[in-house]
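Certain chains of the assembly are absent from this excerpt, and the rest are unmoved.
Chains: A and B, in written order; residue numbering restarts at 1 for each.
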Amino acid sequence: MIEIGRSKRALPVFGFDDIAIVPTRRTRGVEEVNLSWKIDALTFDFPIIAAPMDSVMSPLTAIVFGKLGGLGVLNLEGLWTRYADPEPLLAALADIDDPVAATKEMQRLYAEPVKAELIIGRLAEIRAANVPVAGSLSPKNCVEFRDVVEKAGVDFFVIRGATVSAEHVSKVAEPLNLKDFIYNLDIPVLVGGCATYQSALHLMRTGAAGVLVGFGGGSTARTRDVLGIEVPMASALADVAEARRDYLDESGGRYVHVIADGSLGHSGDIAKAIALGADAVMVGSPLARAAEAPGHGYHWGAEAWHPTLPRGERVRFEALGSLKEILHGPSVTPDGTMNLVGALRQALASTGYSEVKEFQRVGVVVHQ
Amino acid sequence: MIEIGRSKRALPVFGFDDIAIVPTRRTRGVEEVNLSWKIDALTFDFPIIAAPMDSVMSPLTAIVFGKLGGLGVLNLEGLWTRYADPEPLLAALADIDDPVAATKEMQRLYAEPVKAELIIGRLAEIRAANVPVAGSLSPKNCVEFRDVVEKAGVDFFVIRGATVSAEHVSKVAEPLNLKDFIYNLDIPVLVGGCATYQSALHLMRTGAAGVLVGFGGGSTARTRDVLGIEVPMASALADVAEARRDYLDESGGRYVHVIADGSLGHSGDIAKAIALGADAVMVGSPLARAAEAPGHGYHWGAEAWHPTLPRGERVRFEALGSLKEILHGPSVTPDGTMNLVGALRQALASTGYSEVKEFQRVGVVVHQ
C-alpha cells in the first residue's frame, strides 16, 4: 500500500501496457500448441469470445464467429432486438461524424423498447446455423426477459454491465437476486464486470460458470473520466484469478472461468490476459475492424447511449479484412490487430508452452 | 520519503490522474443516493460550489447556479465590481485571440479600482433572487472591504488566494490577521488555498467554517511553471482531511469542511476529490462550458491578470449546453464535462454508497 496523503492509502495497480511476457529457456513449434477451451459442456477451438456490442455482433457475425471456432454473444437489448430491421439505422448512424450528434442519435435509437419476439427470432436465427448460441442482458432487464431467453434456448446466458455486484441495493426496483436467478436457470451463466478479489468471489458464489473481469474500461468506455472509477486489467485479472483458486477450495472443486473483458485491443493484450490468469477473453475492438462488422467502421458499447449520463464514446476503426482474417490470418499488419488466434498460438510457442491453462504460469515483467 | 540527492528528501505525491476509485462488492440504485451537503445553517442539494472567477460567475449565473441547488460565489474584486457594465468589456476581450495581447488587456481592465457601491449592488441583486449569497476577496482586500460586504449581507464570506496562510508577514502593509478577522465577522468564512496538513490546520484554528484546498493549480493556473510550487490535489486532500480529523479532536468537536478547489475538470475528478476526503468541491472550468458563462468561451482566474507576474492563462472552452445541463444533464458527451451531479450520484451508486460523507471511505488505487 502506498500513502497518497496522511488519511489515505492506495494499492498500486497495473494495466496491460505496464507489463510484458518474458521468454523462458524453451521454445516450441506452433504446431505443438493446443488453444482449445472447454467450458461447461462445450469446447471451443480458441478461448476468444466476441463481445455483445452492436458494432461487432449481429446475428450474422455471431454465426460467422461461431463457425470460425469461437463463441459470439448477441446483445439482447441492442438494436437487433429493438428494431425488426436495424441495418438502415446502423448505416445512417455511421454517416454522422459529429460525436455529440452521434450520441444524441444513439440516445434516440436506443430509447425504442426491447421486444420479446425479436429476442426469440434473433436467437433462433443463430441456433439454426448450428453454432453455439449466447445472448447478453444487463442486470436490470434480466428478470423481465429471463423466460423469453430460456424458452428461445441459449448455450450461455450472459449478464453484463460496467459493474455488476452480487449485492445490489435498491428500494424502487426489485433488485436482481443473482444467486436465486442463476440457481433457477438451467443454463450456464457468465456474469460481470467485476474487478476485485472480493466482488469476483461473491459473483462466483452465485453459481456462475464464468465471471467477466473488467470495469467498463475498453477502448470505447470513459468510466474513468465520468465516474473516476478504474481498475487496470492486469491487476484486476491477477486478483480475480486468486479468487478462482480460493473459491475452488471453498466450493470443493467448482472451477469458475475467469474471462477478461476490456482493454484487449491487440493480440499481445490477449496473451497478457491469459498470462495474468484469464481462461478466456471477450474482445470487442479488434472485431470492429472486420469487413462484416455491423458498425460500418464505428465501434461503441452500451455505455455510449445512456439517456442522461453516457460513459462511452463511438470510436472509428478502419476495415482491415474479413472476420476470418482478423481471427486466423494471414495478417498484413504488424500491430497485433490481425490473426489473433495465430498470434496467441505463437506467444505460447515462443515461450515454450503448449496449453492455455499452463500459459497462466508464464513469467511477466513490469516496465517501470 | 524519497532521497532526491544526498542533501534532500521529498515526499512522493499524487494527483487525480494518478489515482482511481475501486468498485466494492456492492452496487446501489441511483435513487438510493443522497448528495445533499449541509454547512453552517444551509443545506445544498449537492456539494458543488461555483468558483469566484469572472469567466463563470456573474450576478446572473450565481443566481442560476443557486436556483439549481448549489452555491455560486461572486468574485468581489473582479470586473463586476470594477465596472458598472462589464459585459461589453468581456465581449471585447473574447475577441482577442493572441495570448499576450489578451494578458495585456486583462492587466489594463483589472487596473480599474474596485468600488464599494458595486459590491453592494451586485450582492443585493443576488440576494433579491432568493438564493444563497457568497462573495470572495483576496486577503489583501479583506480589511478594506470587510464592512461593505458585511453590510451588504452574505451567507458565506470567501477569502481566496493561490496560497493563503494563517501567518502572513509584511512590514509595509498591515497584514491581515485571519484569526481576529474571522472572530469579529458574524458570517461563516471559507478560506484558502492551502495544500498541506500544517497550513490547513492553522487555517482551521482561525475559526473558518471551511478551508479551500488547492495551490493555484487549476486548468488556468501556471503556478508550477512560474514559481515552481505545486502540491498535486490527491495528496493535498488526503493530508488536509487528516488535519480536519485532528482539529476535530483538538477543538472538541468543531468540524471544518474541506473543499477541493482546482484540477476538477471532469466529473470523475469530483468523485475522486470526495474519495480522498473532501466534503465539497469548488469548480471552475466545467462551468466555463455553459452557454450562460460570462467568459464568452474563455476561462481565466485571478492569477491571469497580475500586473507584473501573471501566473495564469486564458483557456478556450467550447460551449456544451446550459448551466442546468452541465449540472444535471442530460449529457451528450462521454468525457465527464456534463451532468456533473448525475455523475457523482452514479459514482456513489456504482460503488454501493448512499451518502457523500461515507463515500470518503471508498477505496482507491494508484496507477503506477
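What we mean here is this: a residue touches a chain if its C-beta (ideal position, glycine included) is under 8 Å from a C-beta of that chain, and two chains touch if they have at least 3 such contacts.
Keep in mind it's a predicted model, so treat the numbers as computed, not measured.
Here 2 copies are displayed; the structure file describes the full homo-oligomeric complex as 4 copies.
The rule is simple: only the chains that are shown with their structure count from here on.
After Cα superposition, the angle needed to carry chain A onto chain B is 90 degrees, rounded to a multiple of 5.
One simple way to say how far apart two chains are is to compare their mean CA positions; for chain A and chain B this gives 40 Å. Residues of chain A that touch chain B in their complex: 2, 4-8, 10-15, 18, 99-100, 103-104, 107, 162-173, 175, 194-196, 198-199, 201-202, 215, 222, 224-232, 235, 303-304, 307-313, 366, 368. Against chain A, the residues of chain B that register as touching in their complex are 12-14, 16, 19-29, 31-32, 197, 234-243, 245, 266-272, 275-277, 329-336, 339, 342-343, 346-347, 350-352, 363-368.
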